[in-house]
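FYI, not all chains are in this one, though none of them got moved.
As written, the chains take the letters A and B, and residue 1 is the first residue of each chain.
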Amino acid sequence: MLISMKSGATDNDISGVMNVVQSLGLRAFVSKEDKYTVISVIGSGTKIPSNYFTSLSGVNEVVDQENVYELISKKYRKLSSGLSGNIEITVNNVVIGEDTPVIMAGPCAVESRDQLFRIAGEVKEAGAHILRGGIFKPRSSVHSFQGLGASDRSKAEEALKWLREAGDEFCMPVITEVRGESQVDLVAEYSDILQIGARNMYDQDLLVAVARTKKPVLLKRHFGAGVKEFLNFAEYIAAEGNKNIILCERGIVPVGKGNDFTRYTLDLAAVPAIRTETYLPVIVDPSHSTGRRDMIYSMSCAAVAAGAHGLMIEVHYNPEEALVDGAQAITADELKKVIKACNEISRMVNEENRALN
Amino acid sequence: MLISMKSGATDNDISGVMNVVQSLGLRAFVSKEDKYTVISVIGSGTKIPSNYFTSLSGVNEVVDQENVYELISKKYRKLSSGLSGNIEITVNNVVIGEDTPVIMAGPCAVESRDQLFRIAGEVKEAGAHILRGGIFKPRSSVHSFQGLGASDRSKAEEALKWLREAGDEFCMPVITEVRGESQVDLVAEYSDILQIGARNMYDQDLLVAVARTKKPVLLKRHFGAGVKEFLNFAEYIAAEGNKNIILCERGIVPVGKGNDFTRYTLDLAAVPAIRTETYLPVIVDPSHSTGRRDMIYSMSCAAVAAGAHGLMIEVHYNPEEALVDGAQAITADELKKVIKACNEISRMVNEENRALN
């Protein structure tokens, strides 16, 4: 249940509401960042009596919607700010959520300082905005290369420093994955955005831990999750007061027997679905979903045409040599062409969209 | 196994090859339509000895590839015509397989002559190329409206005549679905393209029957089928000597529990996969896959950006009133905007694609 306060509501008014919340044995989250204070009352499955709140001093409106992903819903945005549309998340000099697609690019796994700096320079030159590089790699087999973060904390920290330095050198915010609670503080010290990988989407304790760093979080959809489930887990982050959430579609488990042409099924209809339901920006990862270098161009174009606010793409100067997922990496030259096409498509689709409204 | 004959190969040379085929207890399909005759030898799971053929008179090349969808493969096209890329299928005045996306539009179900003619006029004016309209409707429940074809043959024929007349009136080829073998002859009499719906994709006897009409066939992917399975069933049509096959992606079963935001998951990576593997044109149906009117624009744009040669879209002047699937129908005005955006995206993506090659 969402309670929006009037613009002149006092701290006393808010306390009045919170007293009723507590007397009902409920908990609530007070959001003051925006124009209007919004109190989201969180129940325990049972129906909350909205009439207890409507007549309290300073209360403007009580919205008794279903108790699911209300903190990231369009309705919440309307109540808290009077605005519709999605939010924009600013990370250093980069804005995520505008018309122009934001490009996050870099190596799948950081392999060495040299490899990282070389690729960072190349993707910057190609037009990328944010540098990605995996240090703690989630892998299906304990016997596969687990990233430089696997061996010990000092090695992991060294790699994180490289990432920070490469970002600073080439004026790009950096993003890297956090795979477990014990890595959160370390990664938050060096990375501008904390990425939760698809395999960890359901890991609610990790979501809470990254949310508490107050840094922007990129949450990838699990490959076995419906879009509603995905939004339910994003709500775990928002419930900690951190609304700087970027959602990322990266493919779901394929249908049918045996191996098919792509590793996963990229669900691009998730993009308009998320844009309709929430105010969060949504990006697409064509690299992991297809697992095929030769599909990055067409699926990137398709993602932006579907309304994606950005792309996360794996780049390597020598894809065949990459320690992880080389089959899906493209070169910086190819990235440049992807960016050019996506910028044009985005311009065109957004113009049309504005004309439609 | 594919055997391509030299350009001067005689009928005697072909007979020579066929004699060996028969002596091995195999069957073969001889394709003479193109520049070079190609004989596809069809085994029964066992390995065919290619060396029996290589030295025969008139034989140019023997390609011993896996025995699956070889008649629709790029390799077949190379051998038979020396060409790469996809074929173009011409239906009356419309070419399917060119850069410009072909738009098939019309009502989900033909409800009356008036409804059909009104929508036909509207979609023509909006820029559609081919008129669609369901007469034999596949339905999940025997208790739902089954289309005008349900009641009796004369009623079905009447509706088919309306479709034919509407197509002629507005200069559009027409397409309608054939749901069972017993309808093939009737539908082939009136419709320019025969559509096999997703639920019938696995119905190999029906595929053979429609193939034998020699009319172009639009084959929809079953919602539980991988892309490889889809191509395997398209091969059933090609094996009858009918290569005028248009493939259509229309969404696969969604992942996860319970209902999500779309009826099916539109698998747009199937588009580049099919374009890489086969020479057949591929189109996308955003209506059935999403089941949502408000997603047609974005998913149409995405489909064309992914490389689709066309779209199949359900249109109704009053979607709320439609007897079948009204929730996914758009108006002709909306269709006009979809076509405009898709034409621009197509132009841009194809320019870039040509620059890439």
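Things worth noting here:
Assume a residue touches a chain if its C-beta (ideal position, glycine included) is under 8 Å from a C-beta of that chain, and two chains touch if they have at least 3 such contacts.
Owing to the predicted nature of the structure, the values given are computational and were not obtained by experimental measurement.
Shown are 2 identical chains; the number of copies across the whole complex in this structure file is 4.
Everything that follows uses one rule, which is that only the chains that are shown with their structure count from here on.
Our note on geometry: chain A versus chain B, Cα centroid distance of 37 Å, whole angstroms. If you check the complex, the residues on chain B that touch chain A are 223-229, 252-258, 260-262, 265-273, 276-277, 289-290, 294-295, 297-299, 301-307, 337, 340-341, 344-345, 348-349, 352-353, 355-356.
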